[in-house]
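As you look at this complex, bear in mind that one protein chain is not there, while each of the others sits in place.
Per-chain residue numbering starts at 1, and chain names A and B are given in the order in which the chains are listed.
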Amino acid sequence: MTDIAHGTQVELDDTPRSTLERVSDWVRANLFNSVLNSVLTLLIAAGIVWFVFPLLRWAIFNSTLMAESDRACQATGGACWAFLGKWGAFLLFGRFPAEERWRPALVLVLFAAMLFMSARRGTGGRTLFAMWVGGLIVIFALMWGGFLGMPYVETDLWNGLPLNLILSLGGVGLSFPIAILAALGRRSRMPAIRWLSVAYIELIRGVPLITLLFMASVMFPLFLPAGVSVDKLWRAEVALMLFFGAYLAEAIRGGLQVIPRGQYEAADALGLGYWRKMFLVILPQALTISIPSIVNIAIGAFKDTVLITIVGIFDLLGDVNNAMNDPNWRHAYWEAYSFAGAIFFAVCFYMSRYSQRLERSLSRARPGGRRR
Amino acid sequence: MAVDTGRATSIAAAQDRSWWRDERVRSIGSQVGAVAVIALIIFYFAHNASVNMARQGIASGFGFLGREAGFGIGTTVIEYSPADTYGRALVVGLLNTLLVSAIGCVLTTIFGTLLGIARLSSNWLLSKITLWYVEVMRNTPVLLQLFVWWDVLRLGAPDKQNPLAILPHVYVSKAGLTFPVPVWHPIYLWMLAALLGGILATIVISRWARQRQAATGKQFPVGWVGAALIVLAPAIVFLSAGAPLVLDVPVPGRFNFTGGGGIEPEFAALLFGLVAYTSAFVAEIVRSGIQAVSWGQTEAAAALGLRRGQSLRLVVLPQAIRVIIPPMTSEYLSFTKNSSLAVFIGFQELTSIVNTTLNQTGQAIEGITILMAVYLTISLAISASMNVYNKYMALVER
Partner (left out) sequence: MTVQESAQAQAAGRAMIELRNVNKWYGDFHVLKDINIGVRKGERVVVCGPSGSGKSTMIRCINRLEEHQKGHIFVDGIELTGDVKHVEAIRREVGMVFQQFNLFPHLTVLQNLTLAPIWVRKMPKKEAEELAMQLLERVKIPEQASKYPGQLSGGQQQRVAIARSLCMKPEVMLFDEPTSALDPEMIKEVLDVMIGLAQEGMTMICVTHEMGFARTVADTMIFMDRGQIVEVAPPKEFFANPKSDRTKLFLSQILSH
């Protein structure tokens, strides 16, 4: 090999770059690394300035924190946060009796605690299951009342954010039995069972949720024998369970498909019957694998529950619409919707971050995920 | 001994040919049982329903479709008046659903693809802003977004008397978006013919260019030439006739506009709201589709000397499209289903009209059945075409 003989030694500069140099390196590499990008950066920066400063002025500097109606806010041209002062509690809790508002507030705290505990690593499946079942029972009891000196509150008055959480998380939880049956049924070798499962899943997935809620509010009463009536809320909850069940079934089916055939064969070889095999060996694995999809379904469910307004029950969004009927605050819709939107965003964003983190850790831990 | 009795029991069990242990009998039994249970439930519901409906004096059957509707519809694709039947009203509603879904899916595809590509941009600002747009859209309920659009267009928009002109003669007001509409002129037919001719010519040229490249290796800029033809051919026809363009221009009046065409704020709110929402999901689909093509493919193409544009066109995009199309069609379906939320913001598409019909005639079961049947048909049609596409495009493997 020919060695390259050098007349002069090239000086190597190994000194680490200063912070200023690194910042300018980054700016050059990420914002101005081509003609097109430089133009875009300048346009976007201009757009941000044009948009952000008026926004800040509206939201903070000119905003009104205390007022009796939106006329005061219109005078300053700023945001009407006073609206939240007057209507904030109503938005969150709706027409739940004002003196009993500590009950739905406690429900919110319980939900937050359960979600937080579920997201922590290290809590086992069994503990989680027990916690959710127990938690939902306590929540239900708190809302229902009628014991321990808490007056009974009818379901029509279960409004606001607690309703969204109860309908979505409770609905998804309650739909697990249907979902598991449908998922197993779809993979069954018995044609009648398979066709029934397919029909259920595809029918539900092919129609908008609102049609099912229509069904719940106008058709279900016709199906019940004369004299029997069921609360609007429970009818809607049944419709939601049917709806979430179909999507959950597909998520679980995805998990079932990933499990290697060897698991099924090993369980058969040990002599476990069909149901024991499913409940002791296959489903625990399938459910674990599908957790990210299940969390995504829960997030979607939480957003979908706002449709409950159509049956005459008011959730967080329904309360916002009711508040908008107050002539004093007719023009405060940006403030109202931002409030509701921020709450939805916070919950969904938190859950979706959790789901992404889960997906990453699950794909690492699964057999076959770390081949090298 | 223990082992012997164990074996004896197993052998005895194996020889037990009781019919109720036979696997086939069990299987048939379970199926018959399941079907029977479902049938019983359905029968029970049907019985209760007929009793209840008789008691409440609700008619049954689809005869109501022939009765006069008695309500007006804001946006109609075909002629409709309140004197028309419920049946016709439903058809108008269905056409509205299809109209908003078709236009919406096209807009969503374009906007969502641009967003997805922007997400992958090397410009940090652009990438981050798109990221935040997607996160905000995906984590808030679509209904809330529709309400915001609707309130902005209804309350925030200026009065009809003093509309805001965003372009010359294009107005935004409480009446929605009002714009000039060209008055029909026979030359437009020729322009359409020229457009079709341009498209045909482009197809022919591209075929010729492909053969030429196969024979001699020389490349021909089909893209530029084709685009020029498609744009220039109708333009030339237009100019040759003296550029006849008479616009029916909307003029703001004391109560309303005279002239021009427009779309009502409800339609605009539904369309733009759903496009903004669904584009966020499409952006993620496009982004992950492009990223799904392994980096090694781009490297191999580069190592072979292919330029960036060639490598994208010949190697990356064909593979990315395969990954993108299935979830994309699922978003189209989702868009169509979400158009049913129009019932909350007063746009009269199918769901909204069925709702009105339901309330007026009381025939809930028939109405909801029609509603579900239509959506089910649309969704099955989309799934079926997707399955056909998948079979056709699946990568051939061992």
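Observations on the model:
Basically, contacts are C-beta pairs under 8 Å (C-beta built on N, C-alpha and C of every residue); 3 or more make two chains touch, one makes a residue touch a chain.
Keep in mind the model is a prediction, meaning the values are calculated, not measured.
Interface note for the absent chain: among B:Leu65, B:Ala269 or B:Val315, the touching residue is B:Val315. Screening B:Lys218, B:Arg254 or B:Lys391 against the full complex identifies B:Lys218 as the residue touching the chain left out.
The residue touching the chain not shown here, chosen from B:Ile110, B:Leu155 or B:Leu304, is B:Leu304.
Touch with the hidden chain on the side of chain B covers residues 213-219, 294, 296-297, 299-307, 310, 314-315, 318-319, 322, 395-398.
By definition in this document, only the chains that are shown with their structure count from here on.
Taking each chain's centre as the average of its CA atoms, chain A and chain B sit 24 Å apart. Residues 30-31, 33-34, 37, 40-41, 44-45, 189-193, 196, 202-203, 205-211, 214-215, 218-219, 221-226, 299, 303-304, 306-307, 309-310, 317, 320-321, 330-331, 333-334, 337, 340-341, 344-345, 348-349, 352 of chain A are the ones touching chain B in the complex.
By the touch rule above, chain B contacts chain A in their complex via residues 27, 30-32, 34-35, 38, 44-45, 48-49, 51-53, 55, 121-126, 129, 135-136, 138-144, 147-148, 151, 155, 337-338, 340-341, 343-344, 351, 355, 358, 364-365, 368, 371-372, 375-376, 378-380.
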